[in-house]
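Every protein chain except one is present and positioned as in the full complex.
Chain lettering (A and B) follows the sequence in which the chains are written, and residue indices restart at 1 in each chain.
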Amino acid sequence: MRSNRLESEPGPSRLASPLALEVDGLSVDFSSHEGNKRVVDGVSYAIARGQTLGVVGESGCGKSMTALALLGLVPKQGCVTGRISVSGQGLSEIAIDEWPEIRGKRIAMVFQEPMTALNPAMRIGDQIAEVLHLHEGLSWKEARERAVEELRLVGIPSPAERANAYPHQLSGGMRQRVVIAMALACRPDVLIADEPTTALDVTIQAQILELMQRLQDEIGMAVQFISHNLAVVSEIADDVIVMYAGQIVERASADELFSNPLHPYTQGLIATLPKIENRQDELPVIPGMVPRLDGTLKGCRFAGRCVKADSECHALIPVLRSISPGHDVACHKVRP
Amino acid sequence: MIVFLLRRLLGMAVVLLVMSFVVYGLIGLMPGDPIDLMVLSNPGMTAADADRLRALHGLDQPLIARYWRWLIAALNGDFGFSRVYARPVLDIVGPALWQTTKLVALTLAISSILAIALGIRSAIRPGGKFDTLISFVSFAGISIPSFWLALILILAFAVGLGWLPASGMGRPGEGGFWDSARYLILPVATLVIANLGGVTRYARSSMIETLRMDFIRTARAKGAREPRVVLRHAFPNALTSVITVIGVNFGTLFSGALITETMFAQRGLGKTIYDAILGNDFNLALVALLFATFATLIGNLLADIAYAWLDPRISVT
């Protein structure tokens, strides 16, 4: 049922280009002696080639776990259900030992902390060469030569010498470029970037965002850009989904979402940000905290913090439905 | 690198010098001196004889003066005579050192390789069956007193099965390599079992910690398969901290294999030091202790070099 809706998703670019990534009803459960915790709950979305989907939410909303599920890297205790396809190939059916062939080749990932994401005891050229050696069948020598080219592509000065450097000899921004080079070396269909600029300084963040946009234009991969920073997402994403407590609560194009947010949580998130162009003495706040996901929760997961919530919200789970073309919201109080 | 080595060697010389003074002083403070022993064993000696002998051997002079005389002689290669063996000290310490080196080198090589292999295997699935078994065996190894272990091994392999000699070192020059190797098997086995548990625990926790790091997740996200993730990415990074422990063990084993050496009648360094101190054999105890210190320092130096070689973030220049 959900996949039907995905295919009927409007937007000219959507129809024209094939979908690089389709996620349908993805859920991740963790069960422990304290009971079942559903940290990702029935998440569905799609990204077309050359497009960027921004995923926004606070810590614990399930955005990073969604990313790990796409790579088959959810910790062993977790149970993943739902359908994932990359350029039409379903990944849900594949065996565990086929996953390494997908990772780094079809779907690649850039992580938050460039300081710790690289192997400290391995030259950066070798770390990039490893991906090419694993997936492209290149000899180590050929792979090392290609690695230098990849370093050049991400704008690292004198790449041939830098290939012999160890990660600790590079700045944070340079390391993140190396991580990006590593992720894109095999020209994957989908790049998942999990808070890729959060650990960086603003001027370096701007450089990395610029780099990611340029590479996307050149390579044409689909990008899933995960961030808690709404402003960064508004600058880089074509479409945005907002996640709260494991669920998608709102989805729209970036322009639409930031100019006309409909879900009370999205509205709250945007309102709480201090804005340089419009200073207020008192910032609006979202009261309360993210609820515990222990399965006892009924109704809308945001109801406890929502000013508009009534008895309906506490009793019934709102479904994500289209409010206007291309704008879906999961809220009882928002009607077409 | 050369500058680093020179500096370290210079530092070691200073440490040895200080150690020699401390040890000399400590032995000098021990109650009784060799002349007292002679008096005890020879009732015919008078107090005047004793004083004459003390003056002859320089024992009536203050500690500093005696130490200074010893040091000058030692720097000229003369470490003095062993009172008990009545031979130059180096003649006694040399073979003991060689014996202990064989014992320690074999023990370290076998226990390190085993410990690292077992540690890695345990770390892959912490809390799994293999890990639980190895944890149990490790703790057993740590807890079992080595004299008891030595006795059990002797009972089983020497007395019971008769495969191996119970003690001794073989006669030099007779029986060849295999014969002397047979004498080493049980002492090495004892030391390996005693040592293995600790290093395995260490290798395991270091490996578990490394496997949790971000770059391991990166390696998996690249499409590296588990064996590659574990051996190529995690192992070199986990090894650095294990090396430190092995380096420390190197030093401890050199002087600390006393019980094992005694149980198997191996005339090693630990046994030599022990006997020399009990027998009031000044010169021998002093030199043997200094060699043990030297071995400890060398162990640490080797560990540091290995460390710098494994971890590019650490430089030795």
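Keep this in mind: contacts are C-beta pairs under 8 Å (C-beta built on N, C-alpha and C of every residue); 3 or more make two chains touch, one makes a residue touch a chain.
Throughout what follows, contacts and distances are computed from a predicted model.
A.B. asks: Per UniProt, what's the omitted chain called: "Putative lipoprotein", "Protein SCO1/2", "Sigma-70 family RNA polymerase sigma factor" or "ATP-binding cassette domain-containing protein"?
C.D. replies: Looking only at the record, the undisplayed chain corresponds to "ATP-binding cassette domain-containing protein".
A.B. asks: Which listed residue, A:87, A:116 or A:207, touches the chain dropped from view?
C.D. replies: Only one listed residue reaches the unshown chain, and that is A:207.
A.B. asks: Among B:7, B:125 or B:212, choose the residue that contacts the chain missing from this document, as touch is defined above.
C.D. replies: If we include the chain that is not displayed, B:7 is the one touching it.
A.B. asks: From the listed residues A:36, A:259 or A:324, report the one that touches the chain absent from this view.
C.D. replies: Considering the complete complex, A:259 is the one touching the chain left out.
A.B. asks: Touch as defined at the start, partner being the missing chain; which of A:18, A:88, A:284 or A:325 qualifies?
C.D. replies: A:284
A.B. asks: Which chain A residues touch the hidden chain?
C.D. replies: 58-59, 171-174, 201-207, 209-210, 213, 228-232, 234-236, 254-255, 258-259, 268-270, 272-277, 279-286, 289
The working rule: only the chains that are shown with their structure count from here on.
A.B. asks: Using CA atom averages as chain centres, what separation in Å is found between chain A and chain B?
C.D. replies: Their C-alpha centroids are separated by 55 Å.
A.B. asks: Can you list the residues on chain B that touch chain A in the complex?
C.D. replies: Contact set of chain B toward chain A: 213-215, 217-225, 233, 236-237, 310-313.
A.B. asks: Can you name the residues of chain A that touch chain B in the complex?
C.D. replies: Those residues of chain A that touch chain B are 71, 73, 97, 100-105, 108-109, 111, 113, 116-122, 130-131, 134-135, 166, 168, 179, 182-183.
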